[in-house]
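A single protein chain has been removed from this complex, and every other one stays in its place.
As written, the chains take the letters A and B, and residue 1 is the first residue of each chain.
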Amino acid sequence: MKKFLIPLLLFAVLVLFLGAGLRRDPHEIPSPLINKVAPNFSLQTLNGSTPFSPQQFKGKVWMLNVWATWCVSCRQEHPVLVAFSKQIGVPIVGLSYKEIQPQDDPEKKLDLASQLKLARERGSVWLEKHGNPYTLSVMDLDGRVGIDYGVYGVPETYIIDKEGIIRFKQIGPVTPQTLSETMIPIIRSLENS
Amino acid sequence: MIAELGQFVLILALIVAFLQFVLPMAGSLSEQHAWQYLARPTAWLQFVLVAISYGCLLTGFLRDDFSITYVADHSNHLLPLPYKFAAVWGGHEGSLMLWVLFLSIWTSLVAYFSKSLPIEIISRVLSVLGFISTGFLLFILFTSNPFLRSLPAPLDGHDLNPLLQDPGLVIHPPMLYMGYVGMSVSFAFAIAALITGRLDSAWSRWSRPWTVIAWSFLTLGIGLGSWWAYYELGWGGWWFWDPVENASLMPWLVSTALIHSLMVTEKRGGFKAWTVLLAIAAFSLSLLGTFLVRSGVLTSVHAFASDPTRGIFVLCFLAIVVGSSLMLFAWRAPKVTLGGSMGLLSKETFLLLNSVILAVSTGAVLLGTLYPLVIDALNLGKLSVGPPYFNLVFAPLMVPLLFILIPGTVAKWRSASVKEIMMELKWIAILSLALGAGLPFLIGEWSFGVFLGWTLGLWVGLGTLQHIVQRALRPGRIGGSFWGMQLAHLGLAVLVLGVTGVKSFEVEKDVKMSIGDEVTISPYVFKLTDIVETKGPNYKAYQAQIDVLKSGQKIEQLKPEKRRYASSAMAMTEAAISTNLWRDLYVSLGDSLPGSAQQWSMRVYYKPFVPWLWVGVLMMVLGGVLAAFDRRYRRLRTSNPVQTAAQMASSFGDQGESLQGTSYGQVVPELNGLNPVLETKQFQ
Partner (left out) sequence: MISSLLVLSAGAPSVYAKEAEPMANDVQVEARLVHIAEELRCLVCQNESLSSSHADLAEDLRAQVREQIVSGKSDQEIKDYLVERYGDFVLYRPVVKPMTWLLWFGPFAGLLIALLGLGISIKRRNEKIQEKSAVLAAHSTHSTHSDNDPDSDQQTMQSQDFREPGLGEPTHLEPDSKSELDPQPSLKQPISTAHSKA
């Protein structure tokens, strides 16, 4: 007669999983790049004339922050980043992601050079207005580097260690809480290793 | 005022629903027998109150009262009137109001059409329904109140999502909800039967018509949803295995199993526990669907805006309702008697095979839908389960189901012989295989998938036709139950043939067109003759005018549009479709392309057999309706229960077989050994 209890037991298991599911975010995609080498790239920067590659920061712990002037949530996290950049000596590299959007150029008239120029202008103005936490900012106009890093939304932030391995990814804006509870401890432990 | 009135009346409805739940049940379980008689009046009162409350919400929409937050979120003063009616269920809160409205309607119908049911039974059935109403009304009042105001009122609403501004929206959700909610009736009957301790054929006879009607609505609702997605979304797809679609498919599969299992219980008293379990499962899956769509636990295009509070509430409600019914089941089911014996090969076993396959299919769909959640909850990462999985797993499960349908129809009760069945079906088998193999050759594209799909579709179709002819040639009245079943099976055959056909033979062309250009999908030619600007009540559009030619002759003009609604930045594509019985021609207008030549992107589809999908579904729905309204069940409503029972017994037979010239004892063995007074005095 125990077999008549099976439906109830199966249902109980189901409810447990559904309850656990309530606390998850089905949209969040954890990064498979954690503990893997940060993908290489060579991109023009916002202000400089020479391109930047991640290898240049080997030996340092650093952060990569994906941002754009059209991104509303970025404005939320920006003051946090600015304040953070002044406290801790960890370089933050900005990745200006797809600054030129389809609606900016519906006729597809702008060539790469013009796009870069426009993106730089816009980025500089925005950073002047909202503060600049970045040691430098690279221009990912077509989003390819973003794809390599598994970027699917803006903002996202990566912590990369001295060997150039990604150790943490923050999806969505960086909050003071995330910083103090998660990111800073990670950075500290990476710096001490 | 109208919103406050609506809310107040809803609170009254909650109180009445609670009384409807508590009093009749208490009355039936204790000495206060009179309380049982409160069941019907409270049910009807609840209906009136819920209807008034719903009416208040509807009035808010019709009057453009944007001070009501829900109205402002889902309507707009430019919204055409029919859509203002439909916008009531365009969002979470309003759709729940629709749910409780329909539940109170079903409850009232059950209260009305049950005069010959013993009061002990009906009081418990209505009590269970009252419990469900109470739960939903609490849910609405505490977490999803549509009557909340926002002041100052916005000048205009946000508008109904343009995707939903379509005749499909007006009819798809109501039909679907009638189905979901209808499952609560067979659930209530099952629970009442478990509590009462009467899991007899009377229970199954009462349950079956209600279940079949709910099933018909559900079939119609799902079909409409598919059809709507097909013509509205612009690229001709009709099933995506989206979690919300799966949430509607699962109760459908289980209720199909339930209908067939009820036949076994009704006829031979067998497998009662399994049938009861199916009845519990069907409604549980309805509730589960409600949870999945509103809790934010799964990603879906259909999902309402999610809110963890709502998710917790629904989950608790689900846990209570289903948990207590399964506990009741575990307690009572072991004591259920077995009924008649059945041979390993018999109609009963075929019907049960049907149950098993459908149950496993439901399990597969459930597994696939929830697997990502399970893996995530176990911290094992994130994965997706999409159409490739479901197609690979579900389709093979349907193969045995379709195959056994015909032998199952032909097999005799109690014990059937393989030889007899094979003899009977020999020609159908040969014909189906021959046509299934040959037709694709003629069309020019042979693949195993087409062969399998068409053979099975023909097998079911031809087998059913043969069965109809054989039955029609025998003397005797044929009841609605028989016609209904055959029509539904034929509809299934048409559906299978259609699905196989369209998937195997559809052609898509994605092109850029200037005025004067043509696209050829032989034997049709689509010629773009003009692009004009046009507008509707709340949108502006570009409209392409396309001449469709067949063998040089213009047969039709199609006018796909790209619309921009005033209220949203979204551009919406309105596909244009040319339909006849054999195929659809589907054209979707894209964007204008940059460059000097005035070019537009266009998608042109040739979709053969697609209309068969909708025809097949309609046939199934009609079949269900015919079966549910069989005279047998309608007679159940007479006030003399003894007479009714006798009438039922006398017309029972095997789905309408003739009883002339046979002794009742032979044909209806169930009567043997029972009350000799009934048997001898009344029937002979």
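The working rule: contacts are C-beta pairs under 8 Å (C-beta built on N, C-alpha and C of every residue); 3 or more make two chains touch, one makes a residue touch a chain.
Since the model is a prediction, treat every value here as computed from it, not as a measurement.
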If the full complex is used, which shown chains touch the chain that is missing here? A, B
Absent-chain contact - pick from B:320, B:338, B:422 or B:532: B:338
The one of B:100, B:352 or B:411 in touch with the missing chain is B:352
For the chain not shown, which residue from B:41, B:82 or B:381 touches it across the whole complex? B:381
Option touching the unshown chain, where B:268, B:294 or B:607 are the choices: B:268
Can you list where chain B touches the absent chain? 29, 33, 116, 118-120, 195-202, 235, 237, 240, 242-243, 268-270, 272, 299-301, 303, 332, 335-344, 349, 352-353, 356-357, 359-361, 363-364, 367-368, 371, 375, 380-389, 392-393, 396-397, 509-514, 516-520, 527-528, 601-602, 641-642, 645-646, 648-649, 669-678, 681-682
Residues of chain A in contact with the chain that isn't shown? 29-33, 98, 101-102, 142-144, 147-150, 152-153
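Quick note on the criterion: only the chains that are shown with their structure count from here on.
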CA centroid of chain A to CA centroid of chain B, Å: 44
Across the complex, what residues on chain B touch chain A? 273, 277, 280-281, 284, 291, 295-299, 308, 311-312, 315, 318-319, 322-323, 326-327, 329-330, 333-334, 370, 372-374, 376-377, 381-382, 594
Within their complex, state which residues of chain A touch chain B. 1, 4-5, 7-8, 11-12, 14-15, 17-24, 26-30, 106-108
